[in-house]
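Down below is the structure, laid out as structure tokens.
Only one protein chain is missing from this complex, and each of the others stays in its spot.
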Amino acid sequence: MTDKTALTPSTHTTPPAKFSHGVRKGNILQVAGQVGFLPAVEGQAPTPAGPTLREQTLRTFANVASILQEGGASWDDVMMLRVYLTDTAHFTEMNEIYNAYFEEQDLQAPPAARTTVYVGLPAGLLIEIDALAVLG
Amino acid sequence: MTDKTALTPSTHTTPPAKFSHGVRKGNILQVAGQVGFLPAVEGQAPTPAGPTLREQTLRTFANVASILQEGGASWDDVMMLRVYLTDTAHFTEMNEIYNAYFEEQDLQAPPAARTTVYVGLPAGLLIEIDALAVLG
Partner (left out) sequence: MTDKTALTPSTHTTPPAKFSHGVRKGNILQVAGQVGFLPAVEGQAPTPAGPTLREQTLRTFANVASILQEGGASWDDVMMLRVYLTDTAHFTEMNEIYNAYFEEQDLQAPPAARTTVYVGLPAGLLIEIDALAVLG
């Protein structure tokens, strides 16, 4: 029996329902859908990093990264990133932010696979990302 | 060579195409997108449990659970639940139903990660859920 561990960075707001921000079991790590919320402040509702795609995307990456780290993983372990945008007009800018961010990460392994689709998100949110990682 | 097994609960309608309701291979179990269809009745088209989000969500959970069970897994093994809703206005109610349901499941392990996005679904369907589980 392999332990299943919840990954709950101290920076994260409490999930709005009975789910985990991330879970790890054996060498599989799943990150729940992250958005551009700033680090949690007790007694305050979750607040996006800003209204722009850039602010939200960079904060979303930081939120994914902190869950990976909590589970002993890094971007190098990520197999798949699912990127949910709300507007096809954001694709080019998101890619620019995406490329610049991963350039800075100094990856040792090939980058993750990715799917980008356009969906509805709660008002004010422009991007959501989740991740599947395989460690070891 | 590890066997890949199709998981086909007796309660389920025949898939509308050449896919499996669930598959297990080794310790990985994937549940296909489930909706709130009632148990199959021969000669009848698949019928949703009702028009409400509550009815459909609870029936969708039951359908996911029966596939997990068919594969020797339980909710405790689930790493990720993808929840597809059609309307952001349903988020709060879905979370209430979600929380109450998982309270009743008496989980021994941390709850799964989750992503919720808003998409189009076939007419009359308000929710779809799929699941990735890791056993053992």
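Lettered A and B in written order, each chain numbered from 1.
Going forward, contacts are C-beta pairs under 8 Å (C-beta built on N, C-alpha and C of every residue); 3 or more make two chains touch, one makes a residue touch a chain.
All values reported here derive from a predicted model rather than from experimental measurement.
Asker: For the full complex, which residue in B:Pro9, B:Gly22 or B:Pro48 touches the chain that was left out?
Answerer: Considering the complete complex, B:Gly22 is the one touching the chain left out.
Asker: I need the residue numbers on chain B that touch the omitted chain, in ascending order.
Answerer: Touching the chain left out of view, chain B contributes residues 1-6, 15-23, 25-26, 28, 30-33, 82, 84, 119-123, 128, 130, 132.
Asker: Going by the touch rule given at the top, which residues of chain A touch the chain that is not shown?
Answerer: So the residues of chain A touching the missing chain come out as 27, 76-77, 79-81, 88, 91, 95, 98-99, 102-103, 109-119, 132, 134, 136.
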